[in-house]
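I have a structure I would like to understand better, so I am pasting it below and will then ask my questions one at a time.
Only a single protein chain was left out; the remaining protein chains are all shown in position.
Chain IDs A and B follow the sequence of writing; residue 1 opens each chain.
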Amino acid sequence: MTELLPFVAELPLVDHHCHGVVGRGVDRAGFERMLTEADTVSPLGTSLFDSLVGLAVRERCAPVLGLPKHAPVADYLDRRAELGAEEVNRRFLRATGTTDFLLDGGFLPDSLTSTGEFAALAGARAHDVVRLEQVAEDVVRAGTTAAGFAADFGAELGKRAANAVGLKSIAAYRVGLELSGERPSGAEVAEAAGRWLARVDGGAPVRLADEVLHRHLVFTGLDLGLPVQFHVGYGDSDVDLHRCDPLLLTGLLRATRGHGVPILLLHNYPFHRNAAYLAQVFEHVFVDAGLITHNAGFRAPAVLAEVLELVPFGKLLFSTDAFGLAELYHLGTALFRQGLSDFLRGALAADALSEVDAVRLARLAGHENAARIYRLESR
Amino acid sequence: MTELLPFVAELPLVDHHCHGVVGRGVDRAGFERMLTEADTVSPLGTSLFDSLVGLAVRERCAPVLGLPKHAPVADYLDRRAELGAEEVNRRFLRATGTTDFLLDGGFLPDSLTSTGEFAALAGARAHDVVRLEQVAEDVVRAGTTAAGFAADFGAELGKRAANAVGLKSIAAYRVGLELSGERPSGAEVAEAAGRWLARVDGGAPVRLADEVLHRHLVFTGLDLGLPVQFHVGYGDSDVDLHRCDPLLLTGLLRATRGHGVPILLLHNYPFHRNAAYLAQVFEHVFVDAGLITHNAGFRAPAVLAEVLELVPFGKLLFSTDAFGLAELYHLGTALFRQGLSDFLRGALAADALSEVDAVRLARLAGHENAARIYRLESR
Partner (left out) sequence: MTELLPFVAELPLVDHHCHGVVGRGVDRAGFERMLTEADTVSPLGTSLFDSLVGLAVRERCAPVLGLPKHAPVADYLDRRAELGAEEVNRRFLRATGTTDFLLDGGFLPDSLTSTGEFAALAGARAHDVVRLEQVAEDVVRAGTTAAGFAADFGAELGKRAANAVGLKSIAAYRVGLELSGERPSGAEVAEAAGRWLARVDGGAPVRLADEVLHRHLVFTGLDLGLPVQFHVGYGDSDVDLHRCDPLLLTGLLRATRGHGVPILLLHNYPFHRNAAYLAQVFEHVFVDAGLITHNAGFRAPAVLAEVLELVPFGKLLFSTDAFGLAELYHLGTALFRQGLSDFLRGALAADALSEVDAVRLARLAGHENAARIYRLESR
């Protein structure tokens, strides 16, 4: 790790995938619960602050709250409480240098800020990404039929996506990423919807987990021409990570390359090299390294360098995947800048690229690719 | 690679997974056979000394025997023979700075030192880890029935585990790690035991390889409240490595997180990032980077740094997985220190953590986690 290159330090960023922040204060247990992908602190382990992201909070976030680097956890949390959630959120979000946040509001929306509140806190633009499965589940909750599901879903998605810049699939969390490349027929969709509705009628919670339907949602989303994001790889203990290798999407990617609609593979760790390969060989595939960037703390630059082996710079986007804690937006952003800067500085030192190119490529990854893909300039 | 940080050089270590040493001398062919996971030297390749672990022997072990660094192989083996096995073993084991060795005595026990002999050679404490499959196979050899297997195994395991600090499963070597999370019923166990006994009656060797039974062994072990180790990943040519990704254990880990009993994923290479993820999200999961540490020689610090991306420091343990050759305990230990020191030195140089924290985290990984998990202080 070295000092940031000036043009990376000042690079405007588009965070193309994140969530809202928690508007209220949090205690230590609540903070640790949101710090990593662990649901809770282990009675057998030690504090989750004893991990790279925890060390990064104390290194990089403490100064934003007016504390010395590496302040003890208790001091940090006291100071956080003293400033209050709103001031803390404002400081961290504004420290990012992000001009546009793309918010997936589909997870625990009631406990997080709305898109409008977020924009005000951050002093930046915020855009909506619509979670496909949430729309489908709301359609089922509102009442539909096996035969009517496809039309009802289509209508509701059309409505909600009217002001959105993108869509998102969480198939990875529900059935894994081995989605077939074939668009399901109307009959198949109706049959799968019938199975789902029968389960719900039998008392099961309204939770979509059916390969045919996840696939139908994706194809319906592509029809709208909006970029479709996929959760890929690393996540919490709900995920069967061995079913979340992006290579499992190969068939679907091959089938959809002619649609001209961008598909964005989010997070990707520890399959980030596989994702970078897909971004190289499929015209419509783009990748980021969100979530791991803040989790890996000091090691984030090493992970980003692996992503950069194969991905063309025109196919790399920036995201934090921050959720809940304002610290995570700041860390995800600061560590992305660190990784990008370290990489480019190393290449410049080896005379492997010119400074003109370094500036140009940083701008692609930092915001130009996202602005182009999500058509942000026209908004 | 840099000079060791003083507090890492002097860190007391608990080697939570290793095996006995060979008490007699070994010739060159025998030495090479134990040096890596290859069964033997290839007539098509060159000497196994031409690998990073071989170079590490000549770099780091030669001086312990009073030879210059990088001594030729023939000189090294001559000097080893001249000193004699006992003196060689004593020197290397005592050079480790290890206070406690946890010995899996289940593989080729007749050719290796016993736990007591090992402790005397090393001038340290040595504890037993009981290999579940060995107990089951001994129960079958002693004579049991399909209906009686579960009870007979339970009784024998209780006896052998009475003085043990942990248990170990080698399901990876026999059926891979795709073990279901459901505890098998008594009827399922009896049926599986019947199949096994029939094979043995038909003349097959007494070798357990049945998903239901491996799973039954693990659940029986967890009942005892003793930490259960799993061989994961890298091993010799007997292993089907693509069936040994720790992510295949996700279902079992999800099912057992409420038991409060630690599960330890051993070795893990090349799936070490996957294992670190599991240690982050499951309360009872712990990992190490044994076996690869000495095999990767000069590159061990790079591998360890990858493990450290996600694993909380409270969930990382140290092991060598050394077997047979005394050199491997020394190398595994020295290269773990090197990796830990390089990592912390890099973080300190970047001001990514304080020295107080560096010392504290090193102690967790070096011995505190192991002492807590295996309750070594109470022994």
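Please note the rule applied: a residue touches a chain if its C-beta (ideal position, glycine included) is under 8 Å from a C-beta of that chain, and two chains touch if they have at least 3 such contacts.
Note that the structure is a prediction, hence the values are computed from the model and not measured.
Q: Using the touch definition up top, pick the residue from B:V22, B:L177, B:V303 or B:A347 that touches the left-out chain.
A: B:V303
Q: So which of A:A161, A:A296, A:L361 or A:L376 would be touching the chain we can't see?
A: Of all options in A:A161, A:A296, A:L361 or A:L376, contact with the hidden chain holds for A:L361.
Q: Which residue from A:R207, A:R254 or A:R379 sits in contact with the chain not drawn here?
A: The single option touching the absent chain is A:R254.
Q: Since one chain isn't shown, list which residues of chain B touch it in the complete complex.
A: So the residues of chain B touching the unseen chain are 1, 36-40, 42-48, 50-52, 54-56, 58-59, 69-70, 234, 236-237, 240-242, 269-270, 292, 295-299, 302-303.
Q: Residue-wise, where is chain A in contact with the chain that is not depicted?
A: Where chain A meets the chain not shown: residues 245, 247-248, 250-251, 254, 257, 260, 262, 273-274, 277, 280-284, 286, 305-306, 308-315, 346-347, 350-354, 357, 361, 364, 369, 372-373.
To be clear about the criterion, only the chains that are shown with their structure count from here on.
Q: So chain A and chain B are the same sequence; what rotation in degrees superposes their CA atoms, nearest 5?
A: In degrees, rounded to 5: 120.
Q: Let me have the rounded angstrom distance from the C-alpha centre of chain A over to the C-alpha centre of chain B, please.
A: One centre to the other, that is 37 Å.
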